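After the structure tokens below, expect a handful of questions from me.
Removed: one protein chain of the complex. Kept in place: all other protein chains.
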Amino acid sequence: MTLAKVLEADSAKLFAAVSGILAERGLVSPQEIVERMASTDRASPALGAAMVARAWTDPGYAARLLKDGTAAAEEAGIMMLGMPPLGVLENTPDTHNVVVCTLCSCYPRAVLGYPPFWFKSTAYRARTARDPRGVLADWGTTIPADVRIRVVDSTADYRWMVLPMRPAGTEGWSAERLAGIVRASDMIGVTVPPAQDASASPS
Amino acid sequence: MAEATLEEERPRAHHDLGGVPRFLCEEIDIEPHELTDFDRQVDALRQLLSAKELMTVDELRRGIEEIPEEDYLRLSYYQKWIRSITATLIRRGVLTAEDVAARIDGASR
Partner (left out) sequence: MTLADGIPVRVKDEWPEAVGPVHCRTPHYIRGKHGMVVRHLGDFPDPGDIAFEREPVMRSLYHVAFPFRELWPEGSDDELVVEVYDHWLEPEHRA
């Protein structure tokens, strides 16, 4: 079988063959793969959401987060050793940030977990760099015309997350309660955390 | 739009998708898709190979970019990964194409 033929083999068979050989040679054991799957599954948007909520309630932390996302993630208890540096993009009344990776699918996995399906799609990668308002409309998100959109194409060594603006109706909320309303899509910038009904009591 | 036409005459690599006209009308599937065990296994394997210095993320990307365009657009994210991982390990001499072929043949017999 030529190299090209091998590479065209069914993907599941390819994985079974490669991982089987690596295990036989003592390079990567099946147990290591299972353990790594479990540790990878533990990273989720809840980590980023906790950082956002803390930034909303602690101006000192917000300043540190914007200055050095990696250090601020570590401060929040997230292991950043060996991870790409994290940059944090602040949404303001004048600027709304949205993150894309047009070359592959670079995603701030340390703080958001696995990239969602849409982030990896050709449509998202192609359109966001050119028609961000059209892309946001797919989520029902409208950014006012007088607010500039800043698309951040994640092409190199950094990973980027968005610090959304704190929504109206959340005055007096605890950081824990705030974290519950922050989604991965808010921290990529295709959505914004919705305004809350201030009269509603915590559930 | 003369400039837009000109742009597509430039020798863009097929993975370099930013603003490419043919995808601008494509709808984004915003629904959540659960990862399969295969997806998570390939992801874990890639991480372990990097940790063991058997391949780098940049080699993973190079291998993905080397997948012909038709397959690049057809294969799922982690299908591209396992193809690139295999090509990289073979190029580095960690495995040979014969090793992998024999294993696939053996398993299907």
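Odds and ends about this structure:
The first chain written gets the first letter, and so on, giving A and B; residue counts start at 1 in each chain.
The rule is short, and it goes like this: contacts are C-beta pairs under 8 Å (C-beta built on N, C-alpha and C of every residue); 3 or more make two chains touch, one makes a residue touch a chain.
In this text the structure is predicted, and so the values were computed from the model without any measurement.
Only one of A:40, A:57 or A:155 touches the absent chain when the whole complex is considered: A:155.
For the chain missing from the display, the contacting residue among A:13, A:64, A:109 or A:130 is A:130, taking the whole complex into account. Looking at chain A, the residues touching the absent chain are 85, 87, 102-103, 129-130, 132-133, 148-158. Although one chain is not displayed, its contacts with chain B can still be listed: residues 1-4, 7, 10-13, 16, 18-19, 56, 58-59, 61-62, 65-66, 92.
Everything that follows uses one rule, which is that only the chains that are shown with their structure count from here on.
Those residues of chain B lying in contact with chain A across their complex are 15-20, 23-24, 26-33, 35, 38, 40-45, 47-49, 51-52, 54, 61, 64, 73, 75-79, 82-83, 85-87, 89-90, 94-95, 97-101, 103-105, 107-108. Partner chain B is touched in their complex by these residues of chain A: 1-3, 5-7, 9, 11-22, 27-28, 32-34, 36-37, 40-41, 82, 100, 102-105, 114, 116-118, 120-127, 129-131, 135, 138-139, 153.
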